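Written out below as structure tokens is the structure these notes cover.
A single protein chain has been omitted; all remaining protein chains appear in their positions.
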Amino acid sequence: MKKIVALILVACMIIGAFAGCGKGNGGNGTDANGRPKDHVTLKMYFHGSNVSDDKKVLEEVNKYLDEKLNVTLEPIWGTWGDFDNNAVIAINGNDDVDIYFTCSWSADEYNLFAKRGAWVRLDNPENNLLEKYGKEVWNLLPEVLTTGAKIEGSDGFGVYAVPGYKDIACQLCWDINVPLLKKYGYTVDDIKNTDYYGLGEILAKVKAGEGDNFYPLLIEGAVAERMVDNSIIVAGDSGSTNLLSYYINPKKTSDLGAYGNKILNKFATDEYKKYVTKTREYFLKGYIDPGLANAEQANNLRSEKQLTGQYLIGTQSYSLGYETQASAERGFEVAFVGTTPAYVDTTSSQGAMMAISTASKNPERAMMFLNLLNTDPYLFTLLDFGVEGVHYTKNSIGEVEFIENERAKYSPWTNGMGNVTLLPPQKGQGADFWTKFKAYYGAADKIPILGFTFNSDSVSNELAAVANAAAEYALTLSVGAVDPETVLPAFLKKLDDNGMQKIVDEANKQLETFLKNK
Amino acid sequence: MAKNKTATGTVSGRRKFKKNIILLTMVLPTAIWLILLRYLPMFGITIAFKDYKIYTKAPGLINNIIHSKWVGLNNFKFLFATTDSLKMIRNTVGYNLLWIFLGLVISVSFAIILNEITNKFVAKTYQTLMFFPYFISWVVVSYFVMALLDPTNGLIVKWQINNFGEATNWYHTSKPWPVILTLANLWKNTGYSCILYLTAITGIDKTLYEAAAIDGATKWQQVKYVTLPNLRTMIAILLIMNISKIFNSDFGLFWNVPLASGSILDVTQTIDTYVYRSLAATGGNLGMTTAAGVFQNVVGFVCMLFANSIVKRIDADSSLF
Partner (left out) sequence: MKAITKRSRLGKPALVSEISFYIILGIFCAACIIPFIFVIIISFSSEESIRSIGYSFAPVKWSTSAYEYVFQLGDQLWRSYFNSFFVTIVGTVTSLLMTIMYAYALFRKDFKYRNFFTFFAFFTTLFGGGLVPTYMVCKQLLYLSNNYAALIVPALISPFNIIIMRTFFISSIPNELIEAASIDGSGEYRTLFQIIIPIAKPGIATVGLLTALSYWNEWFLAMLYIRDAKYIPLQYLLMKMQNQADFLFKNASVIGVEASKMLKDLPSASLRMALVVFIVVPIAFAYPFFQRYIISGLTIGSVKG
């Protein structure tokens, strides 16, 4: 035993000797044209890529970057399948990656990793990266994004990543199978003019007509609950099952909602009880597929039924132009009916971001690069769409038409790349697409607590326990698979026993401080 | 006389020394591998007792660890912060004990039966087929189970409706799951341990069987007095190894096969699934991840030492060390 302890100690010493190496200084010194002197390679980790051959693109990109910034870009094309695991290991293992994709929903979550010291604070008075090298991009971004990016991190309250300009607002919608609705003599307006509690008649008629094996109501339990109750996700809430609710005003989202500026135990409100009771009724009448109550089955089941039109009303989060695309993909007419106007909350404002890693040896150059990428249409289009004439061509009105063969080998994820409004419109979008885009998202209201993120560090033990309790009940309740009369009280008791109130109190305390400082 | 003794003593001493050196050279490559890839990273265990943060001034795993705050046993607390602690420990240990016992009995019997089957072609075929489940991941198994139990399309569900007019709500009824999980586990792992016992049987000295046959022993007596005693070392070793994992569970089995369904958590929640959900909720803190592993392994280690000492008392040759 002693020998083993000694061995471990020796091992630690060897490792220690390898640790800690100095940082380079890539920002200083420029030549006559304002081009930095030392040549630098930047590694950038992307999400959602589908890239098997990037030679031609990188040749062009690096020629251009060399001229502008004396930089060579080395992208790491993370895919939907591997990014979550690998990026987190790379960050914790101190890989020499300069820039990471981050956001409010990937595993290298923006707030969490800012707190843990993974990202360089960009407006840190010590380095002032944003002020020195990032002014252009910062001025170009809408205010909701720059507000949403300011968070509490390892180096104080500030900006830890450059937000991407994409569909920044959130709007939850009923997703409607229009041909089926018409078949039973209803129109989309009939749904617009009622609410969840008034759908019973339509659902009954369709269920009777389509038979036993047809389930008209295809809901994602948690989403439907938010739509019906006008509650939203509190950023920083449990990542598996949401436990907290903040109620917004469904008429005007910048005004206060039913409970004011207060965070609530999601499951203890009257609204929640009313929702689950109605849903139970719908479930018992056979409007909801029982498979939706099984956690690992629900997602696949919903996507599949949605794609094949085996539903009447579903739940969907909307982005501009989605009706046309969804109708084309599914092969029947789809309509979306929003339950609130589009709004911007913390989660949606942090939908896609680029953060500079604290492991980067050249944070200055990385900032210069991010600034250029998000402001230069040539560079952005090149990196996202590929080389004109090779990967795509432009038609008479300036829309992009892809050359399928080449594009199949080079398709990065557009929304994960940054400022998508720099792109030319794609075929079918129309020449004025980006004007419409900016108008739609520019009109979206901010919710009153935009920028607030709950920091659960001080209650992480309670959060772990409560999230496990919620895993036991929340999904089945929200799709009506169990009887709320008996189950809801048991659930609430279990939440209390495991410290739910402590979490809610802590969240409200933090919210008060946040509002005071605002 | 005395002189002579010391002389042979040193000769055999030198010989012993040389032999030990040569045996050391055999151990060396693996020992180096173990030091580099297993012992060296062990400094990471300290993360379990720290509030792991990246040291932004000069990031690097060592620096990060050194500059992170000590938090004592704080990272372990979440394992016991829930009212379900006992339930999940009961499930983890209970299933393990049951499966260690059933697995042992079934694998050993199957190995003996395979050995007794006179048609070697059939034996070969059987043995090959038994290995197929090893390749099928739990996710795929969960699809198979779903084909049987799906609330709308499941074969068993349809059969129940046709015959009784009403079907069990399988994914929301706790009772059948201990049986389903046990069957799934045996199905998947029997082939693997069976082959180990089978190979151990091939190592048994054949003359023992011949002698027994001459004495007029029946098949059953041969098994009882020759095969089983000779398998005891393998049985003991596998037992000790399994007991060392008594606080661990097969995550894929407990997560995918019941489709992570909430209503049956009282019989499907184990330490691993609890940890997984906790980490998903709190954002995958490295300190908590490491702490959970350390907890499971320390307990496993103690159990293993205990099991080893019991085996040692019964049969010194069969113990691990």
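A few comments on the model shown:
As written, the chain order gives the labels A and B, with residue 1 at the start of each chain.
In this text, a contact is a pair of C-beta atoms (placed from the backbone, for glycine too) under 8 Å apart; a residue touches a chain by one contact, two chains touch by 3 or more.
These numbers come from a predicted model, not from an experiment.
Check A:94, A:154, A:294 or A:498 against the missing chain and you find that the one touching it is A:94. Check B:94, B:176 or B:203 against the missing chain and you find that the one touching it is B:203. Looking at A:413, A:437, A:473 or A:491, the residue that reaches the missing chain in the full complex is A:413.
In the full complex, the hidden chain is touched by chain A at residues 3-4, 15, 18, 48, 52, 76, 79-82, 84-86, 89, 92-95, 105, 167, 220, 223, 299-300, 303-305, 307-308, 310, 316-317, 319, 321-322, 325-326, 329-330, 351, 413-415.
Take chain B: the residues that touch the chain left off the picture are 16, 19-20, 22-24, 26-27, 29-31, 33-34, 36-45, 47, 61, 110, 113-118, 120, 122-137, 139-141, 143-144, 146-147, 150, 152-155, 187, 190-192, 195-196, 198-206, 209-210, 213, 216-219, 221-222, 230-231, 233-234, 237, 241, 244, 286, 289-290, 293-294, 297, 300-301, 304, 317, 320-321.
Here is the rule we go by: only the chains that are shown with their structure count from here on.
Centres computed as Cα averages put chain A at a distance of 39 Å from chain B. The touching residues of chain B, counted against chain A in their complex, run 35, 39-40, 42-43, 52-56, 58-64, 77-78, 81-84, 142, 146, 150-152, 169, 171-172, 255-256, 259-263, 265, 269, 274, 277-286, 288. Those residues of chain A whose C-beta lies close enough to touch chain B in the complex are 4, 7-8, 11-12, 14-16, 18-23, 88, 91-94, 107, 109, 112, 115-118, 120, 154-155, 213, 238-241, 289-291, 293-297, 358-359, 456, 460-469, 471-476, 481-482, 494, 497-499.
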